[in-house]
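The complex appears here without one of its protein chains, the remainder shown in place.
Entry: chain A
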Amino acid sequence: MTAHQLNAIEVSALDKWYGSFHVLKTIDLRVAAGERIVVCGPSGSGKSTLIRCINRLEEHQRGSICVNGIMLGDSVKNLDAIRREVGMVFQHFNLFPHLTVKENCALPQILSRGRRRREAEDMARHFLEKVRIPEQADKYPGQLSGGQQQRVAIARALCMTPKIMLFDEPTSALDPEMVKEVLDTMVTLAEEGMTMIVVTHEMGFARRVADRVVFMEDGQVKEVNTPAAFFDAPAQESTKRFLANIMH
């Protein structure tokens, strides 16, 4: 097996512009299978854009992205294959408000994987139990708390049996008392060996779960380090400044 195949995600020399604004500057990132990466940095540093490039919610202009050996290019087939490998959880949950919790988890499987309804609903039930809200299955998203909605969103992504999970600030839109229930779900997922890239400001989560912490600023990766080294002995001046700002 070559090193190439071991990497779940390979981002090489990635550049992206919004109009004339250079949002990602020559990003290189390799994520091994089963690895947990936390990406942090000040707002506007391009961290969300980076993970949104991985499943093509944003298009990059230069460089390459390879997911489980599949090249993200102009081929629609490859894009579909990559989106099958990659699940995503959004800051604002993006649940479908007109569908019940169970339908939110079941319908995407039917539409995207062509699964039968029975199978899709079994799967939905299984993962709703896993995120510990099976009793809310028949409610609508608008009737749940933010923390519950985000856990449904995690269950919905897991129903597609992805090999990699991307989290785009999953707790930033939550009231403080609900952050923990979502983070706990994510910790469980990490302990089961899921490959994860998490954009977050939750430094406690980073310290506890991450294999590596990626610090971004101005569209560049400034520092990649183990959590211990990152928090206790940051190599870069900018990292120190950032940590000082968020740790108060």
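By definition in this document, a residue touches a chain if its C-beta (ideal position, glycine included) is under 8 Å from a C-beta of that chain, and two chains touch if they have at least 3 such contacts; residues count from 1.
Everything below uses one rule, namely that contacts and distances are computed from a predicted model.
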Absent chain [UniProt protein name; select from "PQQ-dependent catabolism-associated beta-propeller protein", "Amino acid ABC transporter permease", "aminomethyltransferase" or "ATPases involved in chromosome partitioning"]: "Amino acid ABC transporter permease"
Omitted-chain contact residue, chosen from A:Leu14, A:Ile27, A:Met88 or A:Met216: A:Met88
Touching the absent chain when the full complex is considered, from A:Pro108, A:Gly147, A:Pro170 or A:Pro227: A:Pro108
Touching residues (missing chain, whole complex) on chain A: 55-57, 80, 83-84, 86-88, 90, 92, 94-98, 107-108, 111-113, 140-143, 156-157, 160
